[in-house]
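Only a portion of the chains appears, each positioned as in the full assembly.
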Amino acid sequence: MFKNNRLNFIGCDNKFEESDIVLFGAPFDGTTSFRPGARFASNAIRVESEGIETYSPYQEKDIENKKIYDNGDLEFPFGNVHKTMDIIYRRTKQILDYGKIPVMIGGEHLVSYGTVKAIKEKYEDIYILHFDAHADLRENYLGEDYSHATVMRRIFDIVGKNKIYQLGIRSGTKDEFDFAKKNTNMCKFDLDKIDEYVDKLKGKNVYVTIDLDVLDPSIFSGTGTPEAGGVNFKTLLDAVLKLKNINIVGADINELSPMYDNSGVSTAVACKILRELLLVV
Amino acid sequence: MFKNNRLNFIGCDNKFEESDIVLFGAPFDGTTSFRPGARFASNAIRVESEGIETYSPYQEKDIENKKIYDNGDLEFPFGNVHKTMDIIYRRTKQILDYGKIPVMIGGEHLVSYGTVKAIKEKYEDIYILHFDAHADLRENYLGEDYSHATVMRRIFDIVGKNKIYQLGIRSGTKDEFDFAKKNTNMCKFDLDKIDEYVDKLKGKNVYVTIDLDVLDPSIFSGTGTPEAGGVNFKTLLDAVLKLKNINIVGADINELSPMYDNSGVSTAVACKILRELLLVV
Amino acid sequence: MFKNNRLNFIGCDNKFEESDIVLFGAPFDGTTSFRPGARFASNAIRVESEGIETYSPYQEKDIENKKIYDNGDLEFPFGNVHKTMDIIYRRTKQILDYGKIPVMIGGEHLVSYGTVKAIKEKYEDIYILHFDAHADLRENYLGEDYSHATVMRRIFDIVGKNKIYQLGIRSGTKDEFDFAKKNTNMCKFDLDKIDEYVDKLKGKNVYVTIDLDVLDPSIFSGTGTPEAGGVNFKTLLDAVLKLKNINIVGADINELSPMYDNSGVSTAVACKILRELLLVV
């Protein structure tokens, strides 16, 4: 009766020890160049997750039957990118050390750099499956090496050539698209190559990073840089469902900025994608 | 010149006596568990209906040529579910007694219980055509029998086995989906079975209840529990247009919560669906 | 490191056993006649409390030095007023049984009925200090006895004549003002009688109920029924600070509806009033 007021993503109320997956939030948006606010995503997702069911009629599974622990949010020093990346890296490493799978709620996209760095230390051969509207492949951005706009380039520096599979990309500079042609696998504009990519990634260690702005802003307006021409919810959902065939060693969703969508739809969308993602991990 | 300021749904300015259809509002959202606000739908729809034309290019018909009376809103005691249901039941019964067809603007979905109860007294054999994102088939919800989450189960109690045809359902507990397999006809996720259902319902007395959250929240964000992965406007419109082939003895649209969509789009959508629905009745 | 994600009002992270005050939320707005949403107040207050300091320069005290336990929110069956009142009553009783002081975050104003009922069982002689824009003294409202508009009348039924002290009242029917003249102490429009009332209440057992709409909507727009002409923040703050001279045996704040104030100011105001209230209890 007099228990604490615990704030979890719906159904993720297991104890740490008994869990297979550890969920945590990375409320960072320090390099956002256009409209900040992704720092508010993780708690908004937890609060609003009450509005969805724990049962997925798509997978005919219930998240209450998975062993997931919600570890809450990391705490960051505002204005210090490098310390922030280090905090994410260290938490991911700890989760991996306990033999559990890390799933992170961003934050802006740069947060994936921290997790991938830790993942790479555990798994020599690591592949990245990247859903996004933006290529995020700049060498640097406004003079900075570590930015939401450079994150896949920095991850490229870690994982190496042809290890990154990008889907849904519809925005970038000419240089970024040129870089992608030589160094990554890129499916422009839509997710049509998901079957091909899943096929190629079978049996590999895969880190999945979903920048939710891969969705069309019609269904996901709550993001810093809305980019029209994205995929609809069902297309992304179908792609996520296909991930059950690959070996996910870590994952994140990022770039929800709930404050730009007063209707709450974007947060509800993020909740549903996260539920389905957790069910395929 | 000095006439009263009458507030109608557009084109529904006939006298009661000369009308075939009686429209009324049921501004109730007392069992809403997540985000209330459906109580504001009916007057918002009337005010915003000024923004659409009375002429439908889809049906090539004009609502001004139909005989419809807008009876305004019912008045409810706040916090008393049973009295509310009774008020809806009695008004529906009166409309039926005058030989007119009731069309109700909710309110949350529980309001359909009141109308169906009256409809069933007039028509022994009654079928329900149900558009929704949610199954609404729980036996009870948080200990309560009468709730937006149980309304189709209560209607099942009235109309009996295999009389309910459900379309677009994409959310519910495992128990609800199991119940549906045995006791209702359910088309999950989309409206693909609309032709089959319309075919089966030809010649029957049909009550149509449209929970507008069957639409994807991209086009209908103004609702209490947005559920991504719904149908788009044209798909729902096409389904509504097909209803001209069945014998509609009553209908409602429900679950618009205008306050969650500041852009006014959701209300405009509800207006257009209501116009088309009134034109097929 | 792997600790749970506890959601408290700022500084209220003590254990139950060692606490003097128990804070809990009552997310109920079922009888709201105009604009619902007070159900969202308690968690909004907890989340936004991060934006204020734990230290009060007004009282030169820090809430971290008080022993307060935040017990989270009660769970209610939607649409059932009587069960809801009973749940509040029972939780309050339990808190009192452990010798601790209950402080409740509403919800709509009717929630105070539940707490006062329990308080009265413990303290034979109980006084009510009531801040509000509205008299809330109707005998019934739209046929219902238990309503946000009747709550002080129902509390009057419990505590008896001349036990209620009302401040800031600027809205009601003629009947309510007439009733007040005979049966309560009422300071209309402002809080000018606060010194007189505090003086009279010295040495008594006092339950304090603050309907935050006593504030002018210029500073508190996030409420169901904004009523212009209220007091400003400093006036209410000064009144609250004076409560250190009376013996508070229970308290609540109510009628924040955060969704009507997108700026977040109303929630920040509620946080600050709650901080100061907790420091005077």
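Residue numbering begins at 1 within each chain, and the chains themselves are lettered A, B and C in the order written.
Assume a contact is a pair of C-beta atoms (placed from the backbone, for glycine too) under 8 Å apart; a residue touches a chain by one contact, two chains touch by 3 or more.
Please read all numbers here as calculations on a predicted model, not as lab measurements.
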Total copies in the full complex, given that 3 are placed here: 6
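Here is the rule we use: only the chains that are shown with their structure count from here on.
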Rounded Å distance, subunit A centre to subunit C centre (Cα mean): 41
Residues of subunit B touching at least two other chains: none
List of subunit A residues in touch with subunit B within their complex: 50-53, 55, 57-58, 60, 62, 216, 218-219, 232-234, 237, 262-265, 268-269, 272
Touching residues on subunit B, where the partner in the complex is subunit C: 29-33, 36-37, 39, 75-81, 83, 141-144, 146-147, 259
Complex contact set, residues of subunit B against subunit A: 34-35, 169-174, 177, 188-189, 216-219, 221-222, 225-229, 260-262
